[in-house]
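All protein chains but one are shown at their positions in the complex.
Lettered A and B in written order, each chain numbered from 1.
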Amino acid sequence: MRTLYAEGTGPFYRLPVRAKLLLLATLGVALFLTRSPFVLAAGPILGALVYFTLGLPFGLAARRLRPVFLTIIIVAAFSFLVSEAEEAVLQLLRLTTLMLFAATVTATTTISAFIDEITRLCRPLDRLGLMRADDIGLAFGLVVRFVPEIMTRYEAIRDAHRARGLKIRPITMIMPLILLTLRETDQIAAAIDARGLRGHSITTK
Amino acid sequence: MLEPLTLSLQERLIGVIGLNGSGKTSFARLINGLTAPSQGHVRLDGLDTVADAEALMGRVGYIFQNPANQIIMPIVAEDMEFGLRNREPDKTARMEKVAATLNALEIAHLGARRAHELSGGELQLAALAAMLVTDPDLIIFDEPTSQLDIRNRRLMERAMAALPQQRIVISHDLALIEDFERVLLFHDGRLLADATPAIAIAHYQEIAG
Partner (left out) sequence: MSTRGLVLVSLFAAVIVALGLLPPITLGFIPVPITAQTLGVMLAGLVLGAKRGVLSVALVLLLVIVGLPVLSGGRGGLAVFAGPTVGYLVGWLPAVFVTGLIAERIVRGRQGAITQTGCFFAAAVLGCILVLYALGTLGVMLVTGLPLIKALSGALAFIPGDLVKAGVAATVARAVQAGYPLLPIRGR
């Protein structure tokens, strides 16, 4: 389906998820503690070198960053004009660097690797009885499974409205969309319990 | 709510019929442990559905009426594999079991498909496959074909008939259960008839008017 992972090889692909996230966090802290424009200027350059050589076609790679980069530029320009110019430049360099390395982690980590790592991180909570770590994978699957069904439902509601000559307004569309979706809950929950997908069987009255 | 009853279901093919709201689904849910009995016990192979629920996990399959709401992962094979996580720690073994089950039902081509793109009939077969990966001894079918068109109904019937497991089938489609060994007729929460298909159906037609 639609995913931001990009197939490829290289050092970033081989690093375990946990390591990549820790490195990214460390980078973030380091960036915000650095005040030297020269050191910071190296950031976007290194970031771009890493990100754009991952294997994604340049246009696609750039397009993915456009929304975030736009907000970074706009706010930096705003800062530059109304506040301290130097800080605005530092901000631009920091955020752009972080953006590029964050995008690199996303492009080199599969969704299932992420989910497995998060599930692993939640195992201690599982042992404490606070939550079921495996529920994360299940919840995730449920969302991806039912988003297209909800979109189809939306189109059906929209077509029904059109056929009856009703205006398409957010209120009249979203209300039935949510109600009809929520009404599927019991059937889906029954199927999950009947298959024992959550480990121990749940008996309901 | 069901009236108290005592039954022993040994036959391999058992039908359950009755009007909507007669208690058929309540009855079925007692058998697979989805509902706990308010009085008494339900035992499968000597195991109690409440006390031994964990031991019974995966031994009773349940197919629901709505095909789409039973597949809970985006892709069919993923959904089937998810059902095996608790019982098979090795991923390769799980994938092999998934492939074998798909082949047995002759739906290997559906494994890589997205559930959203499948027809009702294909979804019901996928749901059946997802049930079968845990090698159940008994499968309960709760109106399995009522939301399917005629062609898909035939496909599902054929798949069901080929199964070796004990089956309990709730159905409005009387053709599905007319060759069974025993048919239970529920009405207003009571077990009205417990006999051969011909007799039970005759009773049913009387009360249905």
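Definition applied: contacts are C-beta pairs under 8 Å (C-beta built on N, C-alpha and C of every residue); 3 or more make two chains touch, one makes a residue touch a chain.
This one's a predicted model, so the numbers in the text were calculated from it and none came from an experiment.
*Asks:* By the document's own contact criterion, which visible chains does the hidden chain reach in the full complex?
*Replies:* Counted over the whole complex, the chain not pictured touches A.
*Asks:* Looking at A:Tyr13, A:Phe52 or A:Phe114, which residue reaches the missing chain?
*Replies:* Answer from the full complex: A:Phe114 touches the omitted chain.
*Asks:* Which residue from A:Ile45, A:Leu125 or A:Ala139 sits in contact with the chain not drawn here?
*Replies:* Among A:Ile45, A:Leu125 or A:Ala139, only A:Ala139 touches the chain that is not shown.
*Asks:* What residues on chain A make contact with the chain left out of this view?
*Replies:* Answer for chain A: residues 2-5, 24, 64-65, 67-68, 71-72, 75-76, 78-79, 82-84, 87-88, 91, 95, 98-100, 102-103, 105-107, 109, 111, 114-115, 118, 131-132, 135-136, 138-140, 142-144, 146-147, 150-151, 154, 170-171, 174-175, 177-179, 181-186, 188-189, 192-193, 198, 202 touch the chain left out.
As a working rule, only the chains that are shown with their structure count from here on.
*Asks:* Across the complex, what residues on chain B touch chain A?
*Replies:* Listed in rising order, the residues are 32-36, 38, 49-50, 53-54, 56-58, 61-62, 64, 66, 68-74, 78-79, 82-83, 85-86, 114-116, 127, 130-131, 134.
*Asks:* Using the touch definition up top, name the residues of chain A that touch chain B in the complex.
*Replies:* 1, 134, 137-138, 141-142, 144-145, 148-149, 152, 184, 187-188, 190-197, 199-201, 203-205
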